[in-house]
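Some notes on the structure that comes next.
A single protein chain has been omitted from the complex, and every remaining protein chain is retained in its original position.
First chain written, first letter: the chains are A and B, and each begins at residue 1.
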Amino acid sequence: MTDLNLLWTIQVAPLLAFLLIQISPKNLKKIAPLVGVAGSLLAAAASLVLLWQHLGGHGMPIEFVHKWLVVSDRPLWDAVPVDRYELIVGFLMDPLNLLMINLVTTISFFVQLFSVYYMHEDPSRPRYFGFLSFFSFAMTGLVLSNNLLQTFLFWELVGLTSYLLIGFWYEKTSASKAAKKAFVVNRLGDLGFYLGIIILFLLFGTLNFTALTTEALQGRFSTSILTVLGILIFMGVMGKSAQFPLHAWLPDAMEGPTPVSALIHSATMVAAGVFLLSRAYGLFGASFTTLAVILTIGAITALIGASLATIQKDIKRIMAYSTISQLGLMVMAVGAGSPVASMFHLSTHAYFKSLLFLTAGAFIHHFHTNDIWEIAKKGGKKETLPLLALCLGLFSLCGIFPFSGFFSKDMILEAVKEKNIFFYGAALFTSFLTVYYSFRLLFVLLFSKPTGEVHAHPGPFFLKYAMAKPLISLAVISLFVGALGTPLFGSRILHWLGGHESHMNLGLIATTAALIIAGAALAFMQFKNPEAALIKLDADKGFVKNILENRFYIDDLYEFLVEKISHKIAGLFDWFDRKVINGLMVNQTAYSVMRLGRVISRLQDGLLQDYLSLAMIVGVAIIFWLIKAT
Amino acid sequence: MTAAPLFSQSLQSYLLVSSLLFAMGIFGLLARRNLVAILISLELILNSASINFLAFNKFCLVDKTVGQVFVVFIIALAAAEVCIGLSLILLLYRRKDSINIEQAKELKG
Partner (left out) sequence: MIIDVVFFGIVAITLVGAFLAVSLKNVFHNALALILCLFGVACLFIYLNSEFLAIMEIIIYIGAISIAIIFAIMFSQPMYQKDEKRNPVKIGRSLAIAVVFLGGLLWTLRQAPWPNAGTQGDYSLQAIGKSLLTENILPFEVVSLILVIAIIGALLISNTKEPRE
């Protein structure tokens, strides 16, 4: 199979699955899960083959380009030295891509499989699997595209699918509101993104990634323009990857089914922003100011996410804030100048976060509640496989050796340390908080005394298999992936991505180890008696707790902005539209014409002599004018 | 019938008469409410035209029959027009029971 064929398979198989599910008649709809799983399996297989074929990393990047539109063959403005404007479509394949593709398709496959277990009682299954496949299609399109515009197109499609899946249970008002919020906040970011694309295209002439290298850009534009462009496109990243202040949608997005959260809101869609940062690093890295902005926002996001995760009772919310925090770390890595570290952490995070979410899904499905105290009371620790997977995922998240999170997080910390001691401190504090809330979750589950009997969940074997296999596979992978970054394996993955050896800085390792122990100890002291801790949590009305509980009042700020300001502005425009444009220009024109007509029609009163008089007056006038003319 | 200073032999006097008749006819046409009175005013106008024709015929034309033939036609047409006009008035009177022209305003816009 040629590269191009494989690429098309990866792209199209999920789309075909979606279409098949959509067009199949009602009574055949129960094959939907099968079709969905088959589609994603095909895509995953194709990407693995592609990876295997190009393992050596030679001869890349490979591009398959189709010229779509030549906008202009001549320079359009004197000030801009561009003599050719063209838009292209196509596939791009390089190590970064291949990594992402494998990540996306394999996690997609596992999630689809898990969904068979999770959604097997839900009547709207076909719609779910259809949308899930459509998401895979959109995400792979985003990853495989070779120019910014195509990326943007799939970016929007991914956002759309996210909306559809968050609001999957649309009968729940909270779900549809959350979906709307996600889409709108995303759109805000996309505004900047699109603006950046337009300006870049107008000034540069092409949006091809291979052309957007730092050298080319720096040679062409001044730093200020590059900064503006970078920040604009970073706005899109902010929206998609839930960076401050556009992070508010991600916790609410947990209204969707848990496998959706696993796929979209932990591993792939939110990673798309970070992926774009690495993909277009040429543009971002061209200006120090842009990188500084990226670093700052990443740091703020990381701190916000981690701190808010410490007081959550809902297991999915914990994971959501954890995701925000980890994304912040990834963005910090890019801001610190190391997109390689960022991508590495993205990969490890994708696997262990989706593992964590699926574990949470298993718990939620079994115990029908999201609250961790409830789960613990109902005997959560008796579920061996999910609990084990949870432990694995959490240790990875905390960055405990030898799990994968350790390697990637250390790489990030190293990169940030070199930049700025202040941000380094922020990253360390984030790690500390991460450990704290992870162990908090673990201790609540482990140390609670279950009340009542534990009810087993009987079911056919394939359901158990559907639940178990993804968990096991993801656990193994997340163990494995991290190791790829170590010198044990020749730092293969890093070389491959274009990075350098990791140093295994002993001082760093010691610091992180100390943080882990400190965080675990703090969590242990607070939560060794979870019931008492819950009472204390509910009773605590302290200042810090208030801020955390209200999510730093950011949501309230949004509501204020929307309700008061945006609605007022909209009201102003509405007034203008109704009164001025509609009332004055349209209606008054009509009325004055009608009034004029009525006035003139009074001339036609039916009286013959009036007509005659008028005719004679006019006739005399005409004759007079004619005579005057001669 | 010889000297020009005589009024009856000058073109202008006849033209003056006919103009006055014409103006009075116009006035009656526009000011009277009775339909028959309007018709009468119309006859005045036609007659003023006839005087005009005959005046020019006497003083300005070489072939002296042209004007008179035309006036014959004018008289004939006036007769026809009065005929039709009166039957219309009759019809209107039958419908509206009045020959006040201000009553006949159903065609107003």
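The rule we apply is simple: a residue touches a chain if its C-beta (ideal position, glycine included) is under 8 Å from a C-beta of that chain, and two chains touch if they have at least 3 such contacts.
Since this is a predicted model, take the numbers as computed values, not measurements.
Residues of chain B in contact with the chain left out of this view: 1, 6-9, 11-17, 19-34, 36-37, 39-41, 43-44, 47, 50-51, 54-69, 71-73, 75-84, 86-91, 93, 97-100.
In the full complex, chain A contacts the hidden chain through residues 609, 613, 616-617, 620, 623-624.
Everything below uses one rule, namely that only the chains that are shown with their structure count from here on.
The residues of chain A lying in touch with chain B in their complex are 601, 603-609, 612-613, 616. For chain B in complex with chain A, the touching residues are 26, 29-31, 101-102, 104-109.
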